[in-house]
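Left out: one protein chain. Kept in place: all the others.
Chain naming follows the written order as A, B and C, and within any one chain the residues start at number 1.
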Amino acid sequence: MNIIDHLFKKGKNKLSIYFTAGYPKLNSTKKIIQILQQSKVNLIEIGLPYSDPMADGLIIQKSNKKALKNGMNPDQLFSQLQLIQNEIQVPLILMGYYNQFLKFGEESFLNCCKKSGISGLIFPDLPLEIYKEKYQKLFEKYELYFICLVTSQTPDNRILLLSNISKGFLYVVSSISTTGQNKDFETDPLIFLNRINNLNLSIPTLVGFGIANKNSFNLACQYANGGIIGSAFIQSLDENDLEGSIHRFIASILY
Amino acid sequence: MNIIDHLFKKGKNKLSIYFTAGYPKLNSTKKIIQILQQSKVNLIEIGLPYSDPMADGLIIQKSNKKALKNGMNPDQLFSQLQLIQNEIQVPLILMGYYNQFLKFGEESFLNCCKKSGISGLIFPDLPLEIYKEKYQKLFEKYELYFICLVTSQTPDNRILLLSNISKGFLYVVSSISTTGQNKDFETDPLIFLNRINNLNLSIPTLVGFGIANKNSFNLACQYANGGIIGSAFIQSLDENDLEGSIHRFIASILY
Amino acid sequence: MNSYLDDKNGFYGDFGGTFIPEILWINFKELKDSYESIILDPSFNKKFESLLNNYVGRPTPLFYCNELSKKYKTNIYLKREDLNHTGSHKINNTIGQALFAKQLGKKKIIAETGAGQHGIATATVCSLLSLECIIFMGETDILRQAINVSKMKMLGAKIIPATTGNKTLKDAINEALRYWINHPECYYLIGSVVGPHPYPKIVAYFQSIISKEIKKQLQEKKGITQPNYIITCIGGGSNSIGAFYHFLENASVKLIAVESAGLGIYTNKTAATTIQGSKGVIHGSLTFVMQDKYGQIIDPYSISAGMDYPGIGPMHANLFHTQRVKFFNVTDNDVLQAAYEISQIEGIIPALESAHALAILPKISFKKEDIVVINLSGRGDKDLKNYIRHLNQFLK
Partner (left out) sequence: MNSYLDDKNGFYGDFGGTFIPEILWINFKELKDSYESIILDPSFNKKFESLLNNYVGRPTPLFYCNELSKKYKTNIYLKREDLNHTGSHKINNTIGQALFAKQLGKKKIIAETGAGQHGIATATVCSLLSLECIIFMGETDILRQAINVSKMKMLGAKIIPATTGNKTLKDAINEALRYWINHPECYYLIGSVVGPHPYPKIVAYFQSIISKEIKKQLQEKKGITQPNYIITCIGGGSNSIGAFYHFLENASVKLIAVESAGLGIYTNKTAATTIQGSKGVIHGSLTFVMQDKYGQIIDPYSISAGMDYPGIGPMHANLFHTQRVKFFNVTDNDVLQAAYEISQIEGIIPALESAHALAILPKISFKKEDIVVINLSGRGDKDLKNYIRHLNQFLK
């Protein structure tokens, strides 16, 4: 059984943090994971930096650029993760673009993920049909979860479809925006979250894209099993006081 | 009887000098005429400066520009000439463009010429047919001579035609060039001058456009009744020693 | 033949003629003796039309402007000369004359240019027909129009700067004529319906393709034989006469030529020849010309280099005199306004020259059913610098 499932057995209010591997420094990744785990974050999403992050906002784009300049790449990341594999108990999710998966060699990629303690993967630009046709079996073989996204633009029947394919949880994009747009929750997103609730999905949900503070996180928790914070977290990182800045940020959300 | 005819009764080797009215100074005209007369020049051509002297070379263009800037215009010129009318015995020819004649009012223009002691007129861009149809009678009325040009490009029958219209003399353009090109006499122009001679014209001829020194003037005199010097003369003018520079130039041609 | 364009010894009414130095007499004799038999020859016309179709891209569209028509409550068509190869109507004439020159056995072409449009069109045709090409251009214009100078060079033409006078178009023509006087073996390929007879007639004939097409296109599109209005800009007059040509005899077609008022017709910064000018000779032709009381040519001014000419062609002088064509003028500011308007509602950036024709629209009250044809003589690429300078003023 995948540890993501363990997580959602124990109720709601799950906090997931997204950050970019190799940012602010090439070797920050390991340290950030360790500190996040200490500060009681429930789930960690690691972004694999990409040259052309189509679906990401400015903050994540910039962190991607810096991380790439720092020399981050999948081989680097996998070997960094392997070093701390034994200490990590929170589920790790890897988020990247399909081309990175493809170019690396899909099966090698999944194999490396498995060996590095990764539990699930998100490829925001990998179409459902292609996943089902070409990769679903392979994910199962490596016991990795494929996590789907739904947005307020997604019709009900497609949400049902995606929730059936998605494993572990469903990633609910809370507002019509790329990450980091920092618009606080508006009326419209709530209508969308209500719509999701009314579908009575059998899979847990995490809300992401637009959560920046305690308020918005709590709101997300009212409608879903928790929330994902990315841009706001990345922006809060202080290169010279990684530990302090992370603790302060997480504390500002949780307490 | 027009004094131009007097001139050509007394043989050959006639020297005609062309200069631009109002150059180098607005009041130079009078002085230049007086000095030229002293230095035994046989005929004086006064150029009426024009904004767009299509058929003139660079030196004359520049003198035109300067003269216009100095304030030269037909009224100016006529009144300047009227002041010295009684002292002048050499024939004066006025050379201008048709538009100056037209705009001034053709009859007034001829009237003023007559009153200013002018004997003949050259308009290089006034077509023969227009002259004959519209102006010949008027020229006759004011006893002014209309002087035609022929060039090496002019066919024999047209040279005959033009020599019949032209009064006083025929202006023979010696080389296919605008004024002041300073190519010395070449083989081709001589062929042309021979052609003219073979036509046995009943009218005297002066060669112009390209005569710059004693040699070329003498050559012109071998084939015609004399030569016309323009650009070389204008270039030789020394604003600060008008008299000296003119005497030196004419001496260099005649002696 | 057309009574307005039927010359009597090269005159259109009182205007025209061949006021040239004797040294060019034989050249003009050659032109006069041969031009009709050559350019009216069917095999010549076949070659001419083939290049117009296959090289220049003719016929150019007659485009119905929805939004402009709505705005001015009438029916506005644009004759799209801007779509010609090299970007204006000028090429119609250069193709025609270069073929004519070849027929005369000439190997070397000289031409003047102001902003560079005629120079580029000439260099283009000379490249195509393997003719040597020398372009005369005022030194001031060479500096102002560096890009067009480079285009001409890229096309293989030699540029000779005119360093006299104001160092602009008028001086370039003077310089070209002087060069011709010294090199009568050249063919002088003049750029508008100006200059000594028979040039105006030759140029008008080659540009008449414009109205020939308008006539055909109106028939095809609307089943009518003539529009109510034809509106053109007039610098020298070549695009204008081209658009009027086949309608001159139809008295009910209102013909309008728009001059450049520059900063205003009562300033001394204007190129409105019919207002500021009088009868006179310029570049060998008796016409209307801006001149002082002694016949000295006055330097014109217009925001648009192609309108910046102190005369108009002799045919237009006659059309003005006989009132067959009505002359208007518009200021630089009107012109910019019109250029921005059509850019933003029809997606066409016009040449500054052509924008003069458009700028007249607010000044005429058309009937709802009127068919109004505006000759869009060229595209605005060459004028971008000027347009950019006024971007903030006209952006909506």
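In this section, contacts are C-beta pairs under 8 Å (C-beta built on N, C-alpha and C of every residue); 3 or more make two chains touch, one makes a residue touch a chain.
Just so it is clear, the structure is predicted and the values come from calculations on it, not from any experiment.
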Neighbouring displayed chains - absent chain, whole complex: A, C
Chain not shown: contacting residue from C:Ser34, C:Ser127 or C:Gln226: C:Ser127
Candidate in contact with the missing chain, chosen from A:Tyr18, A:Tyr50 or A:Phe233: A:Tyr50
Sole residue of A:Asn13, A:Gln34 or A:Asn73 that reaches the chain not shown, by the stated touch rule: A:Asn73
Absent-chain interface as seen on chain C, which is shown: 53-55, 57, 60-64, 67, 80, 82-85, 123-128, 130, 147, 150-151, 153-156, 340, 343-349, 381, 384, 387-388, 391, 395-396
Chain A residues touching the omitted chain (full complex): 50-58, 61-62, 65, 68, 73-75, 97-104, 124-127, 129-130, 148-151, 153-155, 158, 162, 173, 176-178, 181
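Everything that follows uses one rule, which is that only the chains that are shown with their structure count from here on.
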Chains touching both chain B and chain C: none
Inter-chain centre distance, chain B versus chain C - centres from mean C-alpha coordinates, in Å: 37
Between chain B and chain A, distance of the C-alpha-averaged centres to the nearest whole Å: 97
Chain centre separation in whole Å, for chain C relative to chain A (CA means): 67
